[in-house]
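Every protein chain but one is kept in place in this view of the complex.
Let's turn to chain A:
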Amino acid sequence: MAQTTHPPGTGGHAAPGGEGASRRDFLYLATGAVGAVGVASAVWPFIDSMNPAADTLALASIDVDLAPVQEGQAITVTWRGKPVFVRHRTAKEIEEARTVNLGDLRDPAADDARVKKPEWLIVVGICTHLGCVPLGQKPTDPRGEFDGWFCPCHGSHYDTAGRIRKGPAPANLVVPQYAFTSDTAVRLG
């Protein structure tokens, strides 16, 4: 213990009356405070053990080959247990994403701030509302009113830049950390 308090010992330090009472109060408070800190530090390992373990955190980054993905197609890759949408956007989709008035957006973000190359849109495929996987990756899927993705759970619509346009979701689809390792390959994480 870093700090010990000194009880009124037999050395005659105990003052009579009110002062002795206030010293006793101080001792109660100090004991209580030390006890509270001790309990808190004992509880922390229990709580923290429920946070992600080292092996979960150590999930490697992944490389994705983009060469086979034709214009207009999309692929889903798994990264950190989550689906990541990679869409090879058409010129029309890029145009749609760029011509939006940013003031109308719930979570304003310019299209070129969300992509590194205009034709490749890479976002985490998890609806920011309650974590469902939106539809729109397969050609037969509904893509919502803005040509991007549609979440079937609670009806959120995302546009061709993965931005929230309609429905209960509060934010855009998250853009993960990634870098192009060549013209047709990208590393996630």
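Just so we're on the same page, contacts are C-beta pairs under 8 Å (C-beta built on N, C-alpha and C of every residue); 3 or more make two chains touch, one makes a residue touch a chain; residues count from 1.
Basically, contacts and distances are computed from a predicted model.
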item: Omitted chain (choose from "Cytochrome b", "Spermidine/putrescine import ATP-binding protein PotA", "Formate dehydrogenase subunit alpha" or "Sulfate transport system permease protein CysW") - UniProt protein name; value: "Cytochrome b"
item: From A:Pro45, A:Gly81, A:Gly103 or A:Pro139, residue that would touch the chain that is not displayed; value: A:Gly81
item: Absent-chain contact - pick from A:Ala21, A:Ala91 or A:Leu130; value: A:Leu130
item: Interface with the undisplayed chain - residues on chain A; value: 47, 50-53, 56, 76, 78, 80-83, 129-135, 151-155, 168-170
